[in-house]
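A single protein chain has been removed from this complex, and every other one stays in its place.
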Amino acid sequence: MLQLFLEQALNGLQFGLMLFLLAAGLTLVFGIMDMINLSHGSLYMGGAYLAAAAVERTGSFALGVLGAVAGMIVVGALLERLVLRRFYQRDHLAQVLATFALILIANETVRIVWGPQPVMLNAPEALSGPVEVFGFSYPAYRLLIIGVGLGVAALLYVLVAKTRVGMWVRAGAANREMTEAMGVNVPRLFTAIFALGAALCAVAGALLGPLLAVQVGMGENILILAFVVIVIGGIGSIRGALVGALLVGGVDTLGRALLPTLLRSLASNEVASNLGPALASILIYALMAAVLFWKPQGLFPARA
Amino acid sequence: MNLLAVEDLAVSYGESQVLFGIDMTIPEGEVATLLGRNGMGKTTTVRAICGLGGVGIRAGRILLAGEEIGGLAPDAIARRGVALVPEGRQVFPNLTVREHLVAFAANRSDTRDPWTPAKVFDFFPQLKDRAGNLGNQLSGGEQQMLAIGRALTTNPRLLILDEATEGLAPLIREEIWRCLAALRDAGQTTLVIDKYVERLIRLADRHTIVERGRVVWRGSSAELDADHGIWHRYLGI
Amino acid sequence: MKRIAEPALLAAALVLPFVLGATGNEFYVGVATRILIFALAATALNFIVGYGGMVAFGHAAFFGLGAYTVAILMNHGITAAWLTWPAAAAVAAVASLGVGLISLRTRGVYFIMITLAFAQMLFYLVVSLKAYGGDDGLPLASRSALPALDLADDLHFYFAVVALLAAALALFARIDAARFGRALAGIRQNETRMEALGYPVFRLKLACFVIGGAVAGLAGALMANQTGLASPNLLYWTQSGMLLVMVILGGVGSRYGGLLGALVLLGLEEWLAAITEHSALWVGVALLLVASFAPRGIAGLLAGRRNG
Partner (left out) sequence: MADLLALDGLAKHFGGIRATDGVTLDVRAGELHALIGPNGAGKTTLIHLVSGALAADEGSVRFDGDDVTRLTMHERAGRGLVRSYQITSIFPHLTALENLRLAVQSRRQDWGSSFRFWQPAARDAAMTEEAAALLAEVDLAGRGTAQAADLAHGEQRCLELGMALATKPRLLLLDEPLAGMGREESERMAALIAGLKGRVTVLLVEHDMDIVFRLADRISVLVAGRIVATGTPDAIRDDPHVRRAYLGDEIVPIDRTLPPVRAQRPCGLPLHGEGRRGDGT
């Protein structure tokens, strides 16, 4: 039981960290530019497809990930400059319509380029086996994801908390006009943030590709989780995104693993196996509703 | 040499025109004021100079050291050496005091003895004690000191204060006046908006009174001090 | 202009199936029915978004609940439309009352997200109902039964849908002009002022939310009848997104916004699917263009042309 718990806790950490990579970019774009970007999940899908293509071309997983990151930085910057920038000053409804349109365009573009079938993206050979941790064996590839996730989270923390650019980003989230009046080129900062967000999406897409299917529509499922994360954490707050992501990743993974077992001890086998997964899925939304009920601005509101 | 020259500036806010031909100059090293009742166009003039949003320049020019800055983006104007201490102070609630002073530090006037965060802390010792506090944890007076300090770290050629002492307790106000006098003595070119005319007369060299978007009077401190009819007519005092 | 337009529109809707029949396109009666059902759901959402000023992102939940109510009742042998359709609206109304009571404490983006959260919860709840089909959804044995009309006949069913849509449009127009609608208009423009005037803003908004939810439930009941299936996908968030997109596309707060949006979006999909394999791409491009250049949607474009 303890081993199951530990293993699932690691899985939850791994999933939470990947959610954080998605949520970090989303929360910055949302918090600073006041922009609802439904097409953020498409960047994640794009990253996974680019990684698959690059791995196939180069034969190296690491090169594939780097290629995906480079590609999505370009895509993200172009998208911001050419399309999304027009919608910063518009209301949320126009943003919903425009970015929903981008989802349709992105999905269809991927379908045209790579076809409707899922593509293969395999974990690197060297990491395909399990390793011993805490006295039980755990897939090495998942450990890699945890490592990369922690590393990127740490880098982001340093970037946002310790550098001048990070201070500009936080200042811009709180008061855009005053930040501009202090001499910061906010439009350029926005493009950079958006490109950074796209890069993080690419990392998440490339790393999760071997675990989940690389297919059209993969972005929509995870996008909503990323939104849940940033709303729980407080829109615009990186720290909130990290806490929210770990909460959602942990609650979702542990809920899926443990709830059916727990229910089995309370009710019949059949009820437990029917209700368990649904309850686990509901858990994170209930968590979000509860957070919003007691803290309508999320756990770490960026704007005071 | 005029550091700032505003020439026949006409400005609209959305649909409605608010300024109708403002003329004003500030020579290098002097302190100037903008006076007038609330709503007469002072803040709009400041926003136009700083290039802030919502203000549309219909006619006229704004020159900084002879270079046209009217219509530039606010960050471009700021990088040319204009720093604003805005009405309401607008410190960043989520940045610490130290971060306020580090984030935007630059030497935009190429001075040999530039303002640094350390120098600002010497200037406002009160801020030093609160270096690790967030902007929204400060009192009103501390916020105003921070807003001034934040502007100083950019080593601006022109410092603009909108409602420099509004909403502050009398003792704190005095401290702000002392600090502005010290900056003047150090040669900082400054534009101040405030309602305490007596204090401004002692601080500044020249004054411009606006009413309904037009300049109705301009002159020296001595001239303003001598004619209280002007106060009554345009400032309601 | 308007006085002629509305009866003309209704007449066109009534004549349409005969034209389709005469030209050998009976298949499109089903397509038209589906579009009008979505138009009803989008009109209900428009009442909340456009009249009440609340951007709700979980409307598909009430739509889907309506469908499931009809399917589940039929599963237990209750087929009478005059029972099950109002029941669908009632179930959706109760659900939206619960969701609204909690969600209306939040504002703006947080309201968008919390309504989405509740919709997702209902989605997973429905998926977990293994007795009622779980992932696969619950098929209907037949269409609901009405004494006068034979709903199993596509033509009759089409007329029933047209009648209900017309009734809903008339109802919303009536509400808009009544005291309740005027109060909503005030809330939409200046909520704080309405509070200061002493209006029970929370309860007014809640009532608006519940009315919109109930009508969506009715639309769901029709949808289950149209497709013969209550599917969990009806409740999924992308479906909520589609409804919202229809409203924005058609014109937020415009009387025919929901109808126009459903007509154009689904019509475009249908038309493009016939001529290109990659219709979604062009639908996306079209939506992006509307978002960029028509801030008040198609209704805004039409009104603009008339005024200009």
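By written order: A, B and C. Residues from 1 in each chain.
Criterion: a residue touches a chain if its C-beta (ideal position, glycine included) is under 8 Å from a C-beta of that chain, and two chains touch if they have at least 3 such contacts.
Computed from a predicted model, the values in this text were never measured in an experiment.
For the chain missing from the display, the contacting residue among C:L73, C:I112 or C:V201 is C:V201, taking the whole complex into account. Where chain C meets the missing chain, the touching residues are 174-175, 177-183, 185-186, 189-190, 192-201, 203-204, 207.
Please note the rule applied: only the chains that are shown with their structure count from here on.
Looking at the partners of chain A and chain C together, they share no chain. Centroid distances built from C-alpha atoms place B farthest away from chain C. Central chain assignment: A. Criterion: smallest distance from chain C-alpha mean to the mean of all protein C-alpha atoms. In whole angstrom, the spacing between the mean C-alpha positions of chain A and chain C is 31. Remark: chain B and chain C have CA centroids separated by 54 Å (rounded to whole angstrom).
Interface residues of chain C facing chain A in the complex, by the touch rule stated above, are 49, 55, 57, 102, 105-110, 112-114, 116-118, 120-121, 124-125, 127-128, 130, 134, 237-238, 241, 244-245, 248-249, 252, 278, 280-281, 283-288, 290-292, 295.
Considering their complex, residues 30, 36, 38, 83, 86-87, 90, 92-94, 96-98, 100-105, 107-109, 111-112, 220, 224, 227-228, 231, 235, 274-275, 277-279, 281-282, 285-286, 288-289, 292-293, 296-298 of chain A touch chain C. In the complex of the two chains, the chain A residues touching chain B come out as 164, 167-168, 170-171, 173-175, 177-186, 302-304.
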